[in-house]
Each structure stands twice: as C-alpha cells, then as structure tokens.
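Accompanying notes for the structure given below.
Left out: one protein chain. Kept in place: all the others.
Order as written gives the chain letters A, B and C; numbering starts at 1 within each chain.
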Amino acid sequence: MIKNEKLSVVSHKEIASRIFELTLSGELVSEMKQPGQFVHIKVSNGMDPLLRRPISICSINREMKQFTMIYRSEGRGTALLAKKESGQEVDVLGPLGNGFSEHEVKPGETAVLVGGGIGVPPLYELSRRLKKNGVHVVHILGFQTKDAVFYEEEFKRLGETYVATADGTNGTKGFVTDVLEKLEGSIDVIYSCGPTPMLKALEQKYSHKKLFLSLEERMGCGIGACFACVCHTADDPQGVSYKKVCSDGPVFRAGEVLL
Amino acid sequence: MIKNEKLSVVSHKEIASRIFELTLSGELVSEMKQPGQFVHIKVSNGMDPLLRRPISICSINREMKQFTMIYRSEGRGTALLAKKESGQEVDVLGPLGNGFSEHEVKPGETAVLVGGGIGVPPLYELSRRLKKNGVHVVHILGFQTKDAVFYEEEFKRLGETYVATADGTNGTKGFVTDVLEKLEGSIDVIYSCGPTPMLKALEQKYSHKKLFLSLEERMGCGIGACFACVCHTADDPQGVSYKKVCSDGPVFRAGEVLL
Amino acid sequence: MSRLNIELPGLSLKNPIMPASGCFGFGREFSQLYDLNLLGSIMIKATTKEPRFGNPTPRVAETSAGMLNAIGLQNPGLHKVMSEELPWLEQFNLPVIANVAGSKEEDYIEVAREISQAPNVHALELNISCPNVKEGGIAFGTIPEVAKNLTKRVKEVSQVPVYVKLSPNVSNIVEMAKAVEDGGADGLTMINTLLGMRIDLKTGKPVLANKSGGLSGPAIKPVAIRMIHEVSRAVSIPIIGMGGIQDASDVIEYFYAGASAVAVGTANFTDPFVCPKIIEELPLLLDQLGIGHISECRGRSWKANELFAHNRA
Partner (left out) sequence: MSRLNIELPGLSLKNPIMPASGCFGFGREFSQLYDLNLLGSIMIKATTKEPRFGNPTPRVAETSAGMLNAIGLQNPGLHKVMSEELPWLEQFNLPVIANVAGSKEEDYIEVAREISQAPNVHALELNISCPNVKEGGIAFGTIPEVAKNLTKRVKEVSQVPVYVKLSPNVSNIVEMAKAVEDGGADGLTMINTLLGMRIDLKTGKPVLANKSGGLSGPAIKPVAIRMIHEVSRAVSIPIIGMGGIQDASDVIEYFYAGASAVAVGTANFTDPFVCPKIIEELPLLLDQLGIGHISECRGRSWKANELFAHNRA
C-alpha cells in the first residue's frame, strides 16, 4: 500500500561527485515490494519547491525497516535534499509503481543488468535478489567520468561488473552498449535503467531478448491521477492508448511502450 | 551604514509564551547607533516566505559584536525564525531607521519608558543607555497576560518597573496608561513603543510633554525606497506630505505624524 | 450538528471540499489512499466526446510556488466515462461534478446531454477555459457572447445544474461571469489556470513540449481571491472557488472572498491526503475563529461588518 510518512535519516553521504547515498528508516519500508519501485519525496516543509521528487529505491532492509536511495544533486530540490542530516526527517510517499520482476529469470540463467548514471541505483536491489535466487548476474554500468562512478565495489561483490565511462577515465571508454556487444556467454534477460537514448539503443539491438526498461518522465502526482507521465503504447504509437510511467511503470517490457 | 550580513546565532530561547530572545553576532553590530533602530530579517533561504521581517534591536553589545532581539512567533515567518539553532546563520539587513534619541533627557531628569507587548524590547537598550547617562528611568510594561510577560527582572535592575496585564494576572489589571496616570513625581520625557491604540492614547493625554513614539507598519524594502510604510504628517493630514516609518522613523516625536 | 454542510444547485454537500478537475482522475488512485466518502464531492477529469491522448511530454514543469501543466485534456472519452468510470464511482455516496470539454459547440452539447443523465452526476462543470487545447477553446473562455451562447445551449440539454468554469486570462472577469449567468448558468467555478511558460536554462527551449501551459498552485491564489471577490458581488449564482488551496485557512479565505465551496487541485500532488486533512482541520479552525457554520464566512470580505454581525446573531 502507498503510504505517506516522515522517515528519519539514518545516514547520508556523498559517495561520488554530487552523488548522495541516503538511508532512511520507517514503517513505510515494509510496504516495499520490488526493486525498481520508487518513492516520491518532498524535500522541504514549505512550498519551495512545490512538487515532490521521484527517486528509485536502491536497496531495502526490511528487518531494519530501512531503505537506501542514491541520487544526484541536480537542481533546486535535490540540492535541498542533500542538506538533510542524520536524525532529521524526510517526507516520503511510496512505494510507487511497478518495478523489475525478479521472477523473469530462473536460477542458473544469466541476467545482464545495464545501468546508466543515476539509473544504476535500482539495479542494486534487483541484483541482490537475483543473486539470492541463484541467478548469474552481470553488471554493466555507464558513467560520464571517473568522478561520477559509484557502487562499483558493491556490484562487484554480487557478480561480474563492467564499468564504462564516456571519457574513458574508468573502465571501457564509451557506452554500456559497447560493453554489452562484446559480452561473452548467453544472456537470458536484460534489465536496464538509464537515460532514454541508452534505453533506445538497447531496445533497437536486443528486442529479440527478454528486455526490461525503467523509464523516466516528469511527474506531478506520482500515483497515476494527473496524467503527467503518460507514454504511447508501442502498438498504437499515434493513438489514444497509453501507459503511465508512475503507476503502470516505471519498468516496462521492451516493446510495450513507445520510448 | 546599512549592511547585509549573515550573522550567527549565539543563543536563542523562548522566554515567555511564544516570545523568543535571539542573540546574533557579526560585524554589522558595529553599525548600530541608537536604541529603537531595527533590523530586517530574511528567515529562510528560499522564497517562502518572500519578504523580510522587521524586528527591533533590544540590546547591543558592541565589544562582543552581539545584539539581541525579542520577537513573538506569530505567523509563518517568525515561526520559521523560531527554529534557528545556535551556530546557524540568520540573514540580517540593518541597522535601519532612526531610533530613540537618548539625548532628549538630561542627567537627573526622569524618563518614563512605556512599552506594550512586543513593543517592549527596544526600550531595554534605551533604558540601559539612559541609566548610564544618569537619567532616572521608570518603566511601564503592558502585556496581555502573565504568560506573555518578559524582561520584568531585567528592567527592574535598571529602575522602577510597573507591569500591567489586560487580564490582571500580573501587576496592575488594565492598560499602561492606567499606571502612567497614577505615577507620582515629575516626568520629563516619555518614550514609547507598542500597539497603535496605546500610542494614540499616550499622544492624546501627554502631547504637552516631550513624547516619542515608535511606530509599526507593514514594510516592503525597509530602507525607504518602496513607499509601503508611509504615513501622513500631522500638519497636513489630508495632503501629500509624508514620512516613511522605515527610514524617517520608526521613532517620531508625538505630533510629527498622524497615527 | 454539521458545521460544514452546504447546499448548492444540484449539490447537497456534507462539506464544501472537493478535488478539482484533472487533479484527481476519476478517483480510482486516491480511493486506494483514503475513503472517498469523506469528500464533499468530486470534480472528475475533463470528458470529451472522443477519447484524447493529450499533449506530448513533458507535460508538467515546476515554478515558484506553482506548477505548469499541459496535459491536453487526456481522457478516455464520453463512452468509457459513462460505461466504466461513473458506474465505478457509484459505490461512493458522492455527488459527482462532471467536467465537460470540447473544441466545438456540438461536442460540448453532446457530452453534456449524455453525461448529465448518469445517475451520480449531480452537476456539470463547463470547461470553457482550458488553456492547453489549440483549437476553438480560447474563444469560449474569453468572449462573453460566445460563452453565454454555449451556456444557454448546454443548459437546454442538461438534466442537472450547470456550473461554468471561468478562465482568469481575461481583461474583465465580471463581464464573463455576468454573461454566463445571463446564459442561465446555475453556478460558477473559478479559477482555471493562468497561462504560463518556463524555459530550460540549458536548452533554451520551453520545458513543456506544448511550450506554454496552465499555472496552478499557491502562486495564483491572490489572483483567484481577487476575482472571486469581484465576481461574487456582481452575480447572484454561487461560486466554487479554487486556485492554490493548501489548508483550512485557505478555504476560509476563499469563503471570505465570496466562494460557497472550494476545490483543491495541485495540493493533491504535494500531499495526497490533503483533502481529508482539510476536512478534519476545518471545524477546529472555525472554533478558533469563533464561527459556528462555515457558510457564515461567505462574502465576509465585502459584507458590511454590521450585516455580518447580524447574520451571526
């Protein structure tokens, strides 16, 4: 069930350039079902800024009733969020949306998790669950540059991990797709989250595979009521049929919606 | 000179019901000339609330570069101000306006300081200076009720002090003017700050005396540029001549402006 | 004894709080968060004759104390609203206000005729003011004669009272209000969004795919209050007020201005529980203000003090 709760800050640190890892605790955590779901965050008490900010769930610790997010301090809202200190409260609405289904891949099969920039975080909880299920996980993580890289070690602990940077300062120079193309061994499922051009490239090249994509869109309500985040379905690209990124997604099967 | 500076909170405490005493330190303090001047405070970093809040200077410690304000947590802005903690910064513009002249009364003469509610604070620095100058000071302080009374002891230390409360729960039941009427001995000057009805009553009864009144008005700029806080001069009540509360006042000689 | 019930043409409201059209869908999502029976009413999403996809995304942008939207009247169309959404809403004890939109007069009339027959639709809200639709729309909302005629024709076919939703993007709001009153409107709802735009610093292009959009939220409240203050004195039909309402004090401010009920839009996005919260806070605030029934607040900003005192006696 979707709840609205003030969660308290357990820890908060900058783990890469302008990239923050924020752990919160509260009852709402017990409602979190799937990796790839997100929360909608009110960063201030007043009306400046007015709207909530959607941030993916990066990892869940149900026993401790804690969850972790990773976000980039970007505009006004996330810059304010970055100021929250341990013990302070954060107003969270969630969990929202439908995430990655961990049951699309069987024990012993191979799942490739492809993340770009701040699309990387939701893949972490997914990877932990897949690994627990006995799935062979491979991670391909793309970043702009060395300073922006985060969670490389964390992912390595779960499985094979390749990093690509646009400027070549860490790992392969180039895009995640460059790494993916050269990957050896069979691929049973691809899970991906990142910028739209990356998702498009994946869809173009791997539509024959089981491919899941997590989308981003500007949001109003985050719960499916305002129609801000709508996209066309792939089978009716000019028509009136649609999906809402916030409540039908943010994760869709490739070919389901128009990117 | 008027400065804009972020001063740091030295101490901040609730000294009566919803009444806060806030001490700040910074360079700007060395610019403070007179009791009765005020500062214009931005209570938040963002634009909510948008405007500054005018608050009187209550006491000045030039050596320590500290000054103290006393304010009532009233609406949105002062409620936010009330949350500032030691070590945090407060954006202050000031000192502003023209305060009480301590030189209107000679050593040995008697000055009566009449304050109502949150009009009491600026009289404190004035009293300290007068006392230092060898003036005989008498304080008449009016409040709504017992819980709202503050600085009674502090004023007592400087001279004779009478408290009046509207409901009679502390001191005389009634208004400051009731106390003033019964005051024995000669009065050379009256200095006053408080709600307009109180100032009007004083002006009506004591216009034959040297009487100084500190006015309140809704403000925009606080420096004399926007014409938000204008009042008519007493000699031209319907005309175009005017005084600005923020830069010509807030302290006026009785009979100078129309209350 | 209720202190919040309000009687308006077609609407017997247990309280004067309802979600504004377009900010609450058809109630399905919010029904998972709280019991919709708490609400006074619900203004459902604009319904057009045919289904509409609406505008390309991004459809929303944030502004200072406000937001812009250019949804473009996305909705499943009259048929589906009649066959799926309204029947679903029948489970609640909730008079529905159906927001009717179109780009041609005929569209409005057809939708009004049909939708006003749904058993739980107790009033129509004629949306002559959507800023996000390219064709037609503008004239209905800005030319008094056109608005009046549309109102008249819709009144002829509607089975329930008709409220007309006014656009604030006009030189003379009183003239518009009087025109639709002349046309037979049973009430007014105001205000719809102000036309606005944001431009992205990096790209230099408008943030919204539609370029401009409708400004809503606390930023526009002073404009709405001013307009309701003017209009409520000039017409004799009731006004449902909206624009930036966030809490119980805002509701009282709207009543003081002259509104007889209010709708909450954008605030549902910031706090999805805002409507029940306001409904809970209202009696406490009335206590603080020494007011018995909320209807006593209506028009207090322009009623003479004496008159008001008399009313309360």
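By definition in this document, contacts are C-beta pairs under 8 Å (C-beta built on N, C-alpha and C of every residue); 3 or more make two chains touch, one makes a residue touch a chain.
Being a predicted model, the structure only gives us computed values, none of them experimental.
Q: From the touch rule at the top of the page, work out which displayed chains the omitted chain touches.
A: When the full complex is considered, the omitted chain touches A, B, C.
Q: Of the residues listed, C:L194, C:A263, C:I279 or C:I294, which one is in contact with the missing chain?
A: Hidden-chain contact among the options goes to C:L194.
Q: Going by the contact rule already stated, which one of B:G36, B:P49 or B:G159 would touch the omitted chain in the full complex?
A: Counting the whole complex, the residue in contact with the absent chain is B:P49.
Q: If I consider the whole complex, including the chain that's not displayed, which of A:I2, A:M47, A:V189 or A:M219 touches that chain?
A: Only one listed residue reaches the unshown chain, and that is A:M47.
Q: Which residue from C:C23, C:I42, C:L68 or C:L166 sits in contact with the chain not drawn here?
A: C:L68
Q: Using the touch rule from the top, list residues of chain C that touch the missing partner.
A: Residues 63-66, 68, 142, 169-172, 194-199, 201-202, 204-206, 211-212, 215, 217-223, 225-226, 229, 244, 249, 252-253, 256-257, 289, 297, 300-301, 308 of chain C touch the chain that is not shown.
Q: Just the residue numbers, please: which parts of chain A touch the chain that's not shown?
A: Chain A touches the chain not shown through residues 47-48.
Q: Kindly note down the residues of chain B that lie in touch with the hidden chain.
A: These residues touch the chain not displayed: 1-2, 4, 42, 47-52, 93, 217-232, 239-240, 242, 247.
One rule holds in what follows: only the chains that are shown with their structure count from here on.
Q: Measuring from the mean of all protein Cα atoms shown, which chain centre lies nearest?
A: Central by C-alpha mean position: chain C.
Q: Measuring between Cα centroids, which chain is at the maximum distance from chain C?
A: Farthest from chain C by mean C-alpha position: B.
Q: Find the geometric centre of each of chain B and chain C from their Cα atoms only, then give the gap between the two centres in Å, rounded to an integer.
A: Inter-chain centre distance comes to 46 Å.
Q: If you average the CA atoms of chain A and of chain B, how many Å lie between those two points?
A: The mean C-alpha positions of chain A and chain B differ by 55 Å.
Q: Any idea how many Å lie between the Cα centroids of chain A and chain C?
A: About 36 Å, centre to centre.
Q: Which parts of chain B, given as residue numbers and ranges, touch two or more other chains?
A: Correct list: 47-48.
Q: Using the touch definition from the top, which residues of chain C touch two or more other chains?
A: If we look for residues of chain C contacting two or more partner chains, we find 64-65.
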